[in-house]
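One protein chain omitted, others in place.
Just so it is clear, A, B and C label the chains in written order, and each chain counts residues from 1 on its own.
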Amino acid sequence: MQVTVQAEPFDLGALSNAFAAQVGGAGAVVTFTGLVRDNGGTLAAMEIEHYPGMTEKAISGMVEQAMLRWSLIDALVVHRHGLLAGGEAIMMVATAARHRAEAFAAAEFLMDYLKSRAPFWKKELSTDGAEWVAARDEDEAALNRW
Amino acid sequence: MQVTVQAEPFDLGALSNAFAAQVGGAGAVVTFTGLVRDNGGTLAAMEIEHYPGMTEKAISGMVEQAMLRWSLIDALVVHRHGLLAGGEAIMMVATAARHRAEAFAAAEFLMDYLKSRAPFWKKELSTDGAEWVAARDEDEAALNRW
Amino acid sequence: MIDVLYFAWVRERIGVPREKLDTQAATVMDLIAELKAREERYAWAFGDLASLRVALDQELSSFDAPLAGVREVAFFPPMTGG
Partner (left out) sequence: MIDVLYFAWVRERIGVPREKLDTQAATVMDLIAELKAREERYAWAFGDLASLRVALDQELSSFDAPLAGVREVAFFPPMTGG
């Protein structure tokens, strides 16, 4: 299990390969990568604030829950903070399980919880100005399925 | 859209990075990788037979359906055939969409269809001998959700 | 003349991956009946239709589909890809 919160960019490919190389017994690996959407050039950048200390603790709790619930062989979460440009990767999740249903469910669970329960706040910096991203009702509602 | 059927190993990391680098406008990238399960050393290898010509056609049809249904920005399927060792990657799927729900749903849809509708047949070569993998009722049933 | 292909354990039971057949069979079922009557290895391969699938010209099809105009028939067990 690996949980990393960092300002630096991460290498999706290198992390995926390293993760898949050490999940003996797994039949399924799922990764999710969140990117800064480049809305036709109007979104210049994104700034991500977080709560050092609580962030790592909250994410580790979610990952432990997912590991148990879906008998995962391993799981990984990397999340960036600070200033990110359009198209850059914000975060990634990886899950490994014996079968695909468990790997998919655990990855979706982690994403739903990261969206609404990990202390990150996104601010969009566009050519029109800066604006805090509002939490979406559908993201909160997504938690009900777990 | 990229569909590749090949005997050679593929590089999950390199393909993931190349895919994520060219999906302008996407906020979510999901990958699924299927591995040969190493059952405590008893599974020596896996042999995958396929139907050249029909395989590519069937997978391309599934990918086109997924692209339309979830308004994907891009999708990729790579599937190997021939002899694979325990722990090796059998296949991967990647999907890119504006939001995570679409990217996840499309990846799961493609996996369900690849499992039961793409003309591949797996044979497990273990220390106990060789055996064709039987299709699982739950894989067939999984198609009903789409 | 029609190309007939076999995969996985169907291929193993029949002993060849493909063959050209001269047949007047009107449907897939007719072709199967003709082959089963011909030799024991076909009867063995086609013994349980529930565990068989058929593709006509590389499209999944049903056993009662007509063969008129079809150039390639393939028989195989349920697929196990992914």
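Note that a residue touches a chain if its C-beta (ideal position, glycine included) is under 8 Å from a C-beta of that chain, and two chains touch if they have at least 3 such contacts.
Model, not experiment: these values are computed from the prediction.
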| item | value |
| --- | --- |
| Touch partners, limited to displayed chains, of the chain removed from view | A |
| Absent-chain contact - pick from A:37, A:100 or A:115 | A:115 |
| Contacting the left-out chain in the complete assembly, out of A:37, A:79 or A:100 | A:79 |
| Absent chain, residues of subunit A that touch it | 34, 49-51, 53-54, 57-58, 79, 90-91, 111, 114-123, 132-135, 140 |
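Going forward, only the chains that are shown with their structure count from here on.
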| item | value |
| --- | --- |
| Contact pairs, highest-scoring chain pair | A-B |
| Centre distance in Å when subunit A and subunit C are each reduced to the mean of their C-alpha atoms | 48 |
| Computed distance of Cα centres, subunit B from subunit A, in Å | 22 |
| Distance between chain centroids, defined by C-alpha means - subunit B, subunit C (Å) | 26 |
| Set of subunit B residues in contact with two or more other chains | 34, 111 |
| Per-residue multi-chain contacts in subunit C, two or more chains | 82 |
